[in-house]
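This is the structure I have questions about; it appears just below.
Missing here: one protein chain of the complex. Every other protein chain is in place.
By letter and in written order, the chains are A and B; residue numbering begins at 1 in each of them.
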Amino acid sequence: MSLIKALEILAILVGAFSGFIEARRKRMDVVGIFTIAFITAFGGGTLRDILLDQRPLFWVTHQEYAILIFVLALISAPAIRTLRRVISERLIIVADALGLGLFSIVGVSQALEAGMPIFIASMMGVITGIFGGILRDVVCNEIPMVLRDGRPYAICSFAGCWMYLLMQKVGIPPDFSLWTSAMAISIARIVTWHRGVRLE
Amino acid sequence: MSLIKALEILAILVGAFSGFIEARRKRMDVVGIFTIAFITAFGGGTLRDILLDQRPLFWVTHQEYAILIFVLALISAPAIRTLRRVISERLIIVADALGLGLFSIVGVSQALEAGMPIFIASMMGVITGIFGGILRDVVCNEIPMVLRDGRPYAICSFAGCWMYLLMQKVGIPPDFSLWTSAMAISIARIVTWHRGVRLE
Partner (left out) sequence: MSLIKALEILAILVGAFSGFIEARRKRMDVVGIFTIAFITAFGGGTLRDILLDQRPLFWVTHQEYAILIFVLALISAPAIRTLRRVISERLIIVADALGLGLFSIVGVSQALEAGMPIFIASMMGVITGIFGGILRDVVCNEIPMVLRDGRPYAICSFAGCWMYLLMQKVGIPPDFSLWTSAMAISIARIVTWHRGVRLE
């Protein structure tokens, strides 16, 4: 299994897990847990593909991911309290940061390939990275955390997308650009979180 | 008028009616009543068609349904209190269950025709059946009822979609599969509701 595949699965699992927790906190049933986990994990990429008019959607060609979340929702509903004790917040932040980096750069590169102008491409990267969480919070009847907690989350994604765009502009090989800027996003997120950096 | 057409109109009317009631409960004006009724009646099918990239949308080719809801919103705004007294909860549950069965199976069969893999097709069936209500609750600023009330609603739809998929797999004629599995969903919904069955 390639590294990108492993990271992708990790990122989806983390997205789904954050959906589990939020759904459980709202006292949802198993249908709610699956729905919120699914929206959190795939919402950003789905919105990007709808805006770019690209089909088939990511989770349509990879139905194994949808099935994975389905099975996890079934088995984790009773176990979620135990899971939360076992899995530390630090671990979730790190895994989520890896997902943010990876998905943002995948989003921006797909938008470029689809012929988007560069500012729009950078926005598509950020949308891919953050809109799963926004949709999760909207359906859970909360003001989206990412829009109000003042932590550099979307900003890390945005800066990393521009790093990728600039590296592409000056002719650096795509693979190297992708990994470098995805890692830059992840590290920026982890470091600013750890230091408690806040925006105005 | 064919049976499927009659059922379709009934299901749309019930969706619109549940939108009327919710919009009125939130003290919305006539614009809100029409909008919420429309979203409830057509939201699930519209989301499915956007995800599958199919056009024209159902309510675009059948503008008579949109006009019907428009006229109903105009005349029912003052009469909604009387209507609620005349129409019993039992009647609404039954009509809504018929709609759930019909729309779910129409959704899953359209997804199959569009070439979706089977787990995704079953999800599209459930989305068609339940997302109108989810969007209604989101716009009305509530946590969606279907995600948290613990009643087997989405689950009935999901089980019926798989019944249809299996019947198709073993070569049972489409028409017979459609009606049998749609009725199975409706009956499962009505029976579990009547007996007060709850999920974890």
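Quick note on the criterion: a residue touches a chain if its C-beta (ideal position, glycine included) is under 8 Å from a C-beta of that chain, and two chains touch if they have at least 3 such contacts.
None of these values were measured; they are calculated from a predicted model.
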Residue of B:V30, B:L91, B:L166 or B:V197 touching the missing chain in the full complex: B:V30
Chain A, residues in touch with the chain not shown (by the definition above): 50-53, 116-120, 123, 134, 138, 141-144, 146-150, 153-155, 199-200
Residues of chain B in contact with the chain not shown: 23, 26-32, 35-36, 46, 50, 53, 55, 57, 59-60, 63, 66-67, 70, 77-78, 138-141
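The rule is short, and it goes like this: only the chains that are shown with their structure count from here on.
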Rounded Å distance, chain A centre to chain B centre (Cα mean): 30
